[in-house]
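Sharing a structure, written as structure tokens. Questions coming.
Note that this complex is displayed minus one protein chain, with the remaining chains in position.
For chain A:
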Amino acid sequence: MTTTSASTSGAGVFDDITASDSSLRRFLHGLPGVDQVGAEARAASLGTRSIKTTAKAFAIDLAIRMVDLTTLEGQDTHGKVRALASKAMHPDPADPTCPMTAAVCVYPDMVATAKQTLGSSGVKVAAVATAFPSGRAALDIKLADTRDAVEAGADEIDMVIDRGAFLSGRYLEVYEEIVAVKEACGDAHLKIIFETGELQTYDNVRRASWLGMLAGGHFIKTSTGKVQPAATPPVTMIMLEAVRDFREQTGQMVGVKPAGGIKTTKDAIKYLVMVNEVAGPDWLDPDWFRFGASTLLNDLLMQRTKMATGRYSGPDYFTLD
């Protein structure tokens, strides 16, 4: 394993692959296939792990630290974002030992507000950019969207790929767009959203994962949360296999973020088991694994309180953001 600076795109050794559309296609289509039945069976069997007592307490705190607390609504206001940011810093006001979430995730025009509230708390601000969620805009608009968010103080950019280009096989176009967005990110970290619900097949998920990693993404992310299905265990597992294999070949680590539809502690723990056993324990860290979620946090908090007190509290004992 080597340490590589974030500015390098891809791994150098892959320059030949990304030299032309045809070489990139050859590479992506040469990746081992995914057997749908087998992949789903494996993901389901990982879901049967029984995580109890100390392991559950560990998993809940880790999951809280991995949450990208998200609001991506047309009806978002500055007040709503301020409330969300406060919650990210103090998820459980009654318990100071409760960890902070990893980040808040908002639209670019809300970045400044979030940043202001979060200050130097350590909670990051992530902004969705590049004409989220559809990605249907001209490249210069996507880049402007990105720069706007970064200038407002975003630490992380969650971009969407051009699914239309991907599905019609114009892989190099997708690649070059990611590279351009990454450049516009400057020091901000880049998460690449595939919208796996639109890519449909697991083979496509694996190809998109490699495409994103070759283009230099810091994170690969399943979904916008605006399309169903959003994150699923098998899709996340395929992406975890991809980052694991990428590190085997290059020594570089890429993070994974399932987003959308993860609502319960039970679900979150299943994902952590999957991270642990598929990618490996190195990924059990907010630097390398995140949950894109909103309602998940309160369920984690309820379970956390239950672990500590032995009793379930009603939902009114947890803040609504």
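By definition in this document, contacts are C-beta pairs under 8 Å (C-beta built on N, C-alpha and C of every residue); 3 or more make two chains touch, one makes a residue touch a chain; residues count from 1.
Quick note on the criterion: contacts and distances are computed from a predicted model.
The UniProt record for the undisplayed chain lists the protein name "Betaine-aldehyde dehydrogenase", from the options "Sigma-70 family RNA polymerase sigma factor", "Cytochrome bc1 complex Rieske iron-sulfur subunit", "ABC transporter ATP-binding protein" or "Betaine-aldehyde dehydrogenase".
Interface note: of A:33, A:93 or A:315, the residue touching the hidden chain in the full complex is A:33.
One chain of the complex is left out; on chain A, the residues touching it are 1-6, 32-35, 37-39, 41-42, 48-56, 58-59, 62, 189, 213, 216-218, 241, 247, 251-254, 272-273, 276-277, 281-282, 284-285, 287-288.
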